[in-house]
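Working notes for the structure below.
Only one protein chain is missing; all other protein chains are in place.
Chain nomenclature is as follows: A, B and C, assigned in order of appearance, with residue numbering initiated at 1 for each chain independently.
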Amino acid sequence: MSVPLLEARNVTMRFGGVAAVQDVNLVLGEVELRCLIGPNGAGKSTFFKILTGQLKPTEGVVLFRGQDITGSHPHVIARLGVGIKTQVPNVFNGLTVREGIGIAAGRKKSLRRARQIVEETMELLQLTAIADRMVGQLAHGQRQWVEIASVLAQEPDLILLDEPAAGMTHEEVLRTADLIREINKKQALVVVEHDMQFIRMIGKTVTVFNRGKILIENQVDAVLADPGVRDVYLGKQAH
Amino acid sequence: MSRTTDTRRGFLKMGAALGGTALATPFIARNAFAAAEPIKVGCLLDMSGALGVSGQPMLQATQYAVKVLNDQGGLLGRPIKLINYDTQSSMQLYTQYAQQLALKDKVAVVQGGITSASREAIRPIFDRFKTLYFYNTQYEGGVCDRDIFCTGTTPAQTVSHIVPYALKNWGKKVYIVAADYNYGHITAKWMTKYTREGGGQVLETDFFPLDVTDFSSAISKIQQAAPDVVLSAMVGANHLGFYRQWAAAGMKAKIPMASSTFGLANELNSMDASVTNGIVSAYGWYPTVNAPETTSFLDGMTKMFGPNLPMLSELDSASYEGMMFWAEGVKKAGSIERMAVIKALETGISIDGPAGKATMDPATHHVVHNTFLAEAKDKKWDILENFPASPPADTAAVCNLLKNPRTDKQFVVEVN
Amino acid sequence: MDLIGLVGFNVLVGIGTIALITVGLGVIYGMMKIINLAHGEFMMLGAYATYVSTSHGINIWIAMIIIAPLFVGLVGLVVERCLIRFLYGRMIDTMLATWGLSLGLIGLMTSIFGNDPRGVATPVGSFSIGHYAASLYGVVIIVVALLSLAGLYAMLRFTRYGLIVRATMQNANMAAALGVAPPTIYMSTFALGAALAGLAGGILAPISGVSPVMGSAFIAKAFITVLGGGAAIVTGTSLASALFGFINIIVSFKSTPVIGEVALLVAAVVMIRILPQGITGRFLRRSL
Partner (left out) sequence: MKLKTLPRPRQDAGWGGAIATVVGGLVILFGMPMVTGTFGLLQVTVFAALAIFALAQGFIWGFGGILCFGQSAFLGLGGYAYAIGAMNMTDTTGAVALAVIVPMIFAAGLGYFMFYGRISDAYIGVITLTVTIILFNLINSTSGDIYHIGAAPLGGFNGIPSVPPLNIPGNPDDQLDPTGLWYCAMGALILCYILLKWVLATRFGRVVVAIRENETRAQLLGYDPRLFKLLTFVIGAGISGVAGCLYTNWGAFISPTVFSLTMSAQVIIYVLVGGLGTLIGPILGAVAIQYLITLAGGQHVIDPNLMLGIVLVAFVLLVPQGVAPVIRGSVRRLMPSRSVATPAQAEVSQGASQ
């Protein structure tokens, strides 16, 4: 059997006494799409940070194609072919859209290739019109797109998206869903999200977090049908 | 840090040509020879920063000398115009203004420089741009350069008197504290030399950078060494803290102190008598010297600058003498041309300075000067002894510009 | 033995001095994240306040402990109103502004008093440790340093002002919720910091002498101590002062003042490398 693209083995993260993530195991194959859901504070974002190297777990290991990346510097993980979009938009406000995406495309690539990728990506995300605008001057939604664009421009094999739909209009959410399906044709994704509708739109396999543990892991419909998930969710979402 | 901020404040102040021009104008207006093209004379002194306290009266003495000369009808029938810049205790400004005086203002002579550091910074510039230079500060000696004249006294004229007095009256075990730059180091060497010659023993020598303000550890160390005498060559405003903290620690009662620098920065006025009393020093002049020239110098200065002058010191009398020596040279040469004036001064010219007769020694370009030993008593200098016509023996031992006019360096005494 | 006593005493005085010159800066930096480059000049004003009042026959203790801080506190108030309040959230601009302020104050005092150092007589004599003598004034420094730190602590801990200040430090809106406008807090905090600087200047006047440039001798050391101490003003300042003061004095005594100074600075660098958030950034986060 082949080495999984991404694997987390008994990952545990404690802050002081509190265990934000507890003994989580997760396996992701090539070109797979996986959604991590769960109410706020379920530990999915902490887990995400562990995957991206922003946090070093108290216990357990994270493997990318069998290589241990536990707590490696984010730039190291990125170079292995992992693209990351964080929850709060992380963009280069002082640069133009084109420059920003260029920075992403430019690493270790020929000039022509980089230029080509930039143009393609802007095409794909319909950013060409605002290519020379300062990112800082764009609307929130647009900046989300710019960030996604720069993640894609890296041409990673695995893309980690933390709440990509956050703060987007309904249309934008739809577009994002399409985009994710589009991307998933070639690349694997892990999407952290708590918006059920969105999950429905893109969902294949879903992993549900609760209180730092994995509640269940199954096909989207099965998960959404699961009563346990329902009361966790509704219970939490009530307030 | 104060050293560094002197320069911080230094870099903020360029081309501060005060007094000189302002003062000169009225005379020119008054005097018949107003028409004649004035002779430009340059002056570089620190008006502020750690050394401003010494520089201000030095400038005033220089301005007074210019006034005296102009009142006598100027030189060669021409009035003298003083151009002075405030160097703010900053080396960069010394360099800058030295260039300005030599190249832009094209002055006939430059008077000034306080620390050896400033002198060594500007000496090469005046050599390079062929400008005559007078250094009027009591200093460590040994400068041997035909383009410069030094009117201040040197260790052979002062330390040579301080040390024997201390050894004779207080005891043989000596502890030296000195400023951490070449004046301090060389002076400390002379102190050591004379101590050994006098059969004394130097327990320890400590050097303090000019920006040190806390001397508690130093005072503890001295107490631990328990000397009979402390010899001080401390310099600048911050080091006044040493004397304050020394007195505050109750050490005055225990160990007497003599200094080669104390009194050059208005110490007797700025500190309480309880701090200053009993400290012994030796200089080429004190305001309390009992001589008619002293009285007339003091009267003249007070008349010109008002009663609240700081207490004047050798630095000020030497600045006055510097200008007068140059004037004497010009008269004798009948010209302000550099070489002519140098040659004239090398004929062994004498003038009557505040301390009486002073003679320029042709071989060393230093001054044969009356020197005095005095003790601070109730904010006055009480003269203990005087030594007529002490020669600059230290420099003379190593420097003969008549034999080797090409020499251009500062010799340092070797103590072993 | 006596010697150890003497050096020990020096160490305490050294620590007290650093704490004294640092606490004012610490208050302003810790609460407002403003690096006040005019801190040294505030001290200088305090020293002059003391000098002027004593030369007008006012009792030196009153001059040092009451007049100096009051006067400089007022100056701080004015400065905050006319200058600092326009610059909140612009750290670098504030630095440039306070830098300009420090130059301005030096210039002002120079044109008023001239630049020759003035002296204030030390009000107390000396005492002896065994057969060594030490300045009784050192005791004054230690006591004043302790009192000002303790006072500051008590104020932050127990008074309503302290509560609000701490709240403001956490988050300005919370203070607003407590019904106090953050500007008022900032204003009084800046004034407080200035007053403490004035106190330091007043106390140090007798031993360091009084001149327009005296302030600059302290600013760098104070700056380093504050950041070395970290977020918590009282604890941080105390700990950092203790550490740096100890190293400084011991090394100075064993070698020279220069090496002592260098040792202090190296200690600061190493400490920052080990504890990038300053002492209290790492430990005792909850402290004041």
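Methods note: contacts are C-beta pairs under 8 Å (C-beta built on N, C-alpha and C of every residue); 3 or more make two chains touch, one makes a residue touch a chain.
What you see is a predicted model; the values in this text were computed from it and never measured.
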item: Shown chains touched by the chain that is not drawn here; value: A, B, C
item: Which of B:L59, B:V110, B:I125 or B:V341 contacts the chain that the document leaves out; value: B:I125
item: Touching residue (missing chain; options B:Y64, B:F149, B:Y165 or B:Y181); value: B:Y181
item: Sole residue of C:G100, C:G130 or C:G151 that reaches the chain not shown, by the stated touch rule; value: C:G100
item: Selected from A:R14, A:R65 or A:R79 as touching the chain missing from the view; value: A:R79
item: Chain not shown, touching residues in subunit C; value: 37, 83, 86-87, 90, 92-93, 95-97, 99-108, 110-111, 216, 219-220, 223-224, 227-228, 256, 258, 261-262, 265-266, 268-269, 272-273, 276-277
item: Residues in subunit A touching the chain absent from view; value: 52, 73-75, 78-79, 83-84, 86, 90-96, 98-100, 102-104, 106-107, 111, 114-115, 118, 132, 134, 136, 147, 150-151, 154
item: Residues from subunit B at the interface with the omitted partner, ascending; value: 1, 3-5, 7-18, 22, 85-86, 90-92, 95-96, 99-100, 103-104, 115-117, 120-121, 123-125, 128, 180-182, 184-185, 207, 209-211, 412
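The definition used in the following text is that only the chains that are shown with their structure count from here on.
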item: Overall pattern in which the protein chains touch one another (line/ring/star/complete/other); value: other
item: Whole-Å gap between the CA centroids of subunit B and subunit C; value: 37
item: CA centroid of subunit A to CA centroid of subunit B, Å; value: 76
item: Two or more partner chains touched - positions in subunit C; value: none
item: Numbers and ranges of subunit B residues touching at least 2 other chains; value: none
item: Of subunit C, residues touching subunit B in the complex; value: 3, 6-7, 10, 13-14, 17, 103, 106, 110, 114-119, 121-122, 125-128, 132-135, 137-138, 206-209, 211-214, 216-221, 249, 252-253, 256-258, 260
item: Residues of subunit B that touch subunit C when the two form their complex; value: 1-2, 4-6, 8-9, 12, 47-50, 52-53, 56, 180, 206-209, 211-218, 220-221, 223-224, 237-238, 240-241, 244-245, 247-251, 254, 265-266, 270-272, 274-275, 310
